[in-house]
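Pasting in a structure now, in structure tokens, and then I'll have a few things to ask.
Missing here is one protein chain; the remaining ones are kept as they sit in the complex.
Chain naming follows the written order as A, B and C, and within any one chain the residues start at number 1.
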Amino acid sequence: MDKDIFDKMHEECGIFGIFGHPEAANLTYLGLYALQHRGQEASGIVTYDGKDFYQEKEIGLVADIFSEDRLNRLKGHAAIGHNRYSTTGGNKLENVQPIMVNYALGTLSMVHNGNLINATFLRDELEAYGAIFQSSMDSEVIIHLIAHSRKKELTERIIESLSRVRGAYSLIFLSEQGMIGVRDPHGVRPLSLGRLKDGGHVLSSETCTFDLIDAKFVRDIEPGEVVLINDKGVTSSSPFLPENPAHCVFEYVYFSRPDSDVYGRNVYQIRKRMGKELAKEGDIKADIVIPVPDSGVPAALGYSEASGLPYDTGLIRNHYVGRTFIEPQQAIRHFGVKIKLNAISGLLEGKRVVVVDDSLVRGTTSRKIVKMIRAAGAKEVHVRISSPPIVSPCFYGIDTPTRQELVASSHSVEEIRKYITADTLTYLSNEGMFRAVYQSETCENQHFCTACFSEEYPIPFTGEEIKQLGLFEIDPPSAQ
Amino acid sequence: MDKDIFDKMHEECGIFGIFGHPEAANLTYLGLYALQHRGQEASGIVTYDGKDFYQEKEIGLVADIFSEDRLNRLKGHAAIGHNRYSTTGGNKLENVQPIMVNYALGTLSMVHNGNLINATFLRDELEAYGAIFQSSMDSEVIIHLIAHSRKKELTERIIESLSRVRGAYSLIFLSEQGMIGVRDPHGVRPLSLGRLKDGGHVLSSETCTFDLIDAKFVRDIEPGEVVLINDKGVTSSSPFLPENPAHCVFEYVYFSRPDSDVYGRNVYQIRKRMGKELAKEGDIKADIVIPVPDSGVPAALGYSEASGLPYDTGLIRNHYVGRTFIEPQQAIRHFGVKIKLNAISGLLEGKRVVVVDDSLVRGTTSRKIVKMIRAAGAKEVHVRISSPPIVSPCFYGIDTPTRQELVASSHSVEEIRKYITADTLTYLSNEGMFRAVYQSETCENQHFCTACFSEEYPIPFTGEEIKQLGLFEIDPPSAQ
Amino acid sequence: MDKDIFDKMHEECGIFGIFGHPEAANLTYLGLYALQHRGQEASGIVTYDGKDFYQEKEIGLVADIFSEDRLNRLKGHAAIGHNRYSTTGGNKLENVQPIMVNYALGTLSMVHNGNLINATFLRDELEAYGAIFQSSMDSEVIIHLIAHSRKKELTERIIESLSRVRGAYSLIFLSEQGMIGVRDPHGVRPLSLGRLKDGGHVLSSETCTFDLIDAKFVRDIEPGEVVLINDKGVTSSSPFLPENPAHCVFEYVYFSRPDSDVYGRNVYQIRKRMGKELAKEGDIKADIVIPVPDSGVPAALGYSEASGLPYDTGLIRNHYVGRTFIEPQQAIRHFGVKIKLNAISGLLEGKRVVVVDDSLVRGTTSRKIVKMIRAAGAKEVHVRISSPPIVSPCFYGIDTPTRQELVASSHSVEEIRKYITADTLTYLSNEGMFRAVYQSETCENQHFCTACFSEEYPIPFTGEEIKQLGLFEIDPPSAQ
Partner (left out) sequence: MDKDIFDKMHEECGIFGIFGHPEAANLTYLGLYALQHRGQEASGIVTYDGKDFYQEKEIGLVADIFSEDRLNRLKGHAAIGHNRYSTTGGNKLENVQPIMVNYALGTLSMVHNGNLINATFLRDELEAYGAIFQSSMDSEVIIHLIAHSRKKELTERIIESLSRVRGAYSLIFLSEQGMIGVRDPHGVRPLSLGRLKDGGHVLSSETCTFDLIDAKFVRDIEPGEVVLINDKGVTSSSPFLPENPAHCVFEYVYFSRPDSDVYGRNVYQIRKRMGKELAKEGDIKADIVIPVPDSGVPAALGYSEASGLPYDTGLIRNHYVGRTFIEPQQAIRHFGVKIKLNAISGLLEGKRVVVVDDSLVRGTTSRKIVKMIRAAGAKEVHVRISSPPIVSPCFYGIDTPTRQELVASSHSVEEIRKYITADTLTYLSNEGMFRAVYQSETCENQHFCTACFSEEYPIPFTGEEIKQLGLFEIDPPSAQ
């Protein structure tokens, strides 16, 4: 995917929680570190020591924020943490999670991965009843609904509140009553449960964190499930009406770490199979297959395997990119992708090159990469994308650009090929994607949200929301 | 190589200079950014605008140090910059280069890549004549020699001074007289000359910087060459006695960026050929070849190509490592390599795995990686190192650990294999390395320093220096 | 008074607001700078430009917090600001005012000087209705009451909300509807209205700010008055039941700046008259009158004038104290008051010295000062306090220590004299204080709160509050 510093198809969030371990804050820090790819803008941890709650949050990267001193201040055996990316909310500390508030039942802290559809409506309603909002996060409405509930138990309040909410949410709460994990009835975002060798339960967006802290994967939290974790262990309930599962398939395509198992399947191996399917779907005469590093590596390996074309590393990535690189304003030229990538001298000269990436958003980066490969002497450049065209924005937590910026929403594949100046361009088909996911020739999608590829949104919108979100607003039926 | 946050085989320096461009500081900033791998501890830039000199330096990474404000303060058409790593000198600002001083002829600034052998002797002598040293850098003696010289011209003073110095040095000076580049008579460290499209000359440790700033590679500075670059263009002289070339071969093995051409050859392609030679030197029955990311990638690809074994990416690197990650002190376990690497779930299960890295210093990281691969279910683990055993420290600018810490200085290959718990372990032979470098079956080394692999130091030591450096002090002839 | 770095009789707050001036933020910055003595812990400004609200707040001193950059970000023609001191709330950013929230009617920002008596009760009640509190400031309940009100107009909501609140409050609100100033029905804390020469209205805790920004004093906001300032000018209303005025007399004694006019009278001149009354109340044979700098200067001048004893400056104050001086922990002695004060060599030798201060809280600093004066050679040391003994804590906004720490709450004057090792000690009588305030021989207090001197609290407490606040809990009726 052409991403981060270039094209701003930005990431959502990573959440992590731990209960019952004397080093809860340190392990949460490690967990957030391993989830850094899910949000690089800000990070926070709240802990509870049975008496007081402690909070540290800041704009920045996990490793920069949590000094020894700060971690030492985060006392307690229970902790929840959050990595954030969001263009809404801006760069303000009040928009950094965990949210922590005092309310009628005591103290409540929460982290949220996902996005709510009816947050604006609920916010207006809550404000009419006297609620005061401190942040511009949609997540804050959940807290207010809980605070306004008249139920006696926190879990009941959470269930009552979430019944009013429409959208995608994986949540972890920390309170005097324990740690509570929830996944929305569609199961849009992942949330997994693990267990530490020396005691303690863990909740995490991805299983790669379990590997780091030596926790054992236990199971995924089910869609619509609520788990309460406290000194008595794990108590589960499923209070919501059952819905069709709608797991975000984009976690496989791009968002999750390749070493994680998501929705029960290993991400890396799916990506590699996507590359194989891509090769099977279209034959091309070429000399070499290279990935766009590092996003295209698994698919390029799969492509090479299925096509028989030799795999090589034609582009080198500068590992110090990712941190805040600001181009000098007065610079006489735009450096763009060159800050990040460079071609290996001599390797591509005279070659017919297949270059593989996991997705294509705006096309501007792909265009630069094609030019870089040609400048390195390639005779032909064939771009292969190991997922279908992105035609529609995500409203469930992936921070896609607007429909207008999604090049595939208004351009044909041939138009995009011309724009990125490739000799050929193909995408993986929807069927190919699901063959790779299910590892089967004949199955069809029964569990996944593919809204960004298909415009089929599994969670319904009201008419008002369709207007607000600008859904379907391009391509009005023309009179011609 | 098992490196950076783990084993502390630390890097030397990167230097960069530009003359005759209105955005000298901005381009130097980009150059240092591209040379970040050569030194991550501190960075500095000095510029000259024909009237005044400007200086900004700091402990930290290039992208963190040079804010818009700081770059704006660095006025002028000429600039030199430096990235540093050094365990000597400690974390002190006075040890960050460029060095800048006022002396009899005006102002002089200098950056140095390499290491001087007789710095201690010269320093004692200079102090006896009244010199005051402000830093603990060996580089400072060069400046004092220049200041004490009675020659009228700066270039003459530089030549006179360098005649007294023994060791490895690529240098760039900035003065009222222009920018001056020098490479020591053995040509130990690289230094290349480039030319900007819109005017201006560039000097750089590596050619990858030229790609970034759209400069054209002109040629390498020759061993023993002195080039003066000013408004009249480039003037070259070769005032030193000719010596046998002794280019650091370790630049190919590990230190340079793969997209650079060093000593006239592309680094990536040499590394890939090293992997091929490694495969040719020893046959092993296995199912899969994986690299230690990212250092082992080119050699693993070469190994796969030569051996016919399939290449895959069994270990995933966390891209946010590299920045300052400090493990919580009170952590109950040591996370070590897990912070950086994780195995792909399922991929290695039941496999006979060949894992390739570019070098092996202490062995502690290799040991952890072998264990990680086994924990992921591998049936056999075969470690392949695409360079010879490192038996002796470098005194020419690569910050190797002491001889005692170099596992191969006192242990046989079989002993190391046991220590790292591999099923088999082989290194590339010296001949194999040079076949890969020269891309020829029959040639022998005529141009390279291989001291770290062979203990053959091309620049002579005095008896006193041998004592000071602790050279040859292990392995006294045993009586047995 | 023995204060700040020593005895922690800490200050309350200063508030400032401006409407209708293009440089609202800059003038608010100057206003807060002039009010720095009212709170040195944290400071904040909110501005409004007719469209958006801007906020900058931080722990620290005004001059350190508001950089050029920050002030430039504070756009708009209207601004409110706050200086804070508070031991409650701790050192947390969420407790720094202005409070700014979004609620049903839009955005609302508020600053508060004073203290609410029934905040805990109201907070419990509001939480029961679903309110979420973000800070530990009593001021936040006002905001929640406003948000929960069903009135249509902000002013009506404010009036309704404040009818439920008991305590001391001078408030400035900033909203889309304009700037609103309120003073509680007892008028405990000051709040004055001014007018800028070139247009714009100003509200300020003290009139010294008007001098600095060239504003003209218009009048005090009346007790119980609500003023709305917007583009149409100033609209006043008095919606609350009339109460007896209970202005804090301690503003005269210690808290306000001497160059301010408070409640219509100049502070400096009252303090000087307090010194005169003090001299009239008790005759002592002495050689010299000196102040504790700078708090005792006006009273010492008045004492000298009335007694005929010569005034001199026997103690010198280090002007760099006031900033954060932290004594080295391992220091072998406690430096205490010597960091701040030093005696003039020779001046006090052999003299009978009268030393005057404005108040005495714990007595520890007075004790050190007496010792310092004796060490400088004084023959006798007579301590004179230009206000009555402080016997009871303030619950209306002055951050007094607990009753236990108020030395006069449990010790006679003679006991205090012994403790501070003075030859004699006298306080100004209550009558003397009001003679000085009213500048009349025969009047009695009809307008002032003297609770700290008399235990007569003008605003009633509930039984529950008396328990919570620990009121009257020393000196239970003994059985003897």
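Definition applied: a residue touches a chain if its C-beta (ideal position, glycine included) is under 8 Å from a C-beta of that chain, and two chains touch if they have at least 3 such contacts.
What you are looking at is a predicted structure, and each value in this text was computed from that prediction instead of being measured.
K.L.:
Using the touch definition from the header, name the shown chains in contact with the chain that isn't displayed.
P.N.:
B, C
K.L.:
I'm checking contacts with the chain that's been left out. Which of B:His21, B:His144, B:His247 or B:Arg367 qualifies?
P.N.:
B:His144
K.L.:
Can you work out which residue in C:Arg73, C:Lys92 or C:Lys338 touches the chain that's missing from view?
P.N.:
Answering carefully, the residue with contact to the hidden chain is C:Lys338.
K.L.:
Give the residue, chosen from C:Ala63, C:Leu93 or C:Cys443, that touches the chain omitted from the document.
P.N.:
C:Ala63
K.L.:
Just name the one of C:Asp211, C:Glu380 or C:Glu405 that touches the chain not displayed here.
P.N.:
C:Asp211
K.L.:
Against the chain that's been left off, what residues of chain B make contact? List them.
P.N.:
Residues in contact with the chain left out: 93, 101-104, 127-134, 143-144, 147-149.
K.L.:
For chain C, which residues lie in contact with the unshown chain of the complex?
P.N.:
The list for chain C reads 23, 26, 29-30, 33-34, 36-37, 61-64, 67-68, 71, 198, 207-208, 211-212, 214, 257-261, 266, 268-269, 294, 297-298, 301, 305, 310-313, 316, 318-320, 322-326, 328-333, 335, 338-339, 342-347.
One rule holds in what follows: only the chains that are shown with their structure count from here on.
K.L.:
Among all chains, which one's averaged Cα position is nearest the averaged Cα position of every protein chain shown?
P.N.:
Going by the distance between chain centres and the overall C-alpha centre, it is A.
K.L.:
For chain A versus chain B, what separation do you get between their C-alpha means, in angstrom?
P.N.:
37
K.L.:
In whole angstrom, what separates the CA-based centres of chain B and chain C?
P.N.:
Those two chain centres are 63 Å apart.
K.L.:
Among the residues of chain C, which are close enough to touch at least two other chains?
P.N.:
Answer for chain C, listing residues that touch two or more other chains: there are none.
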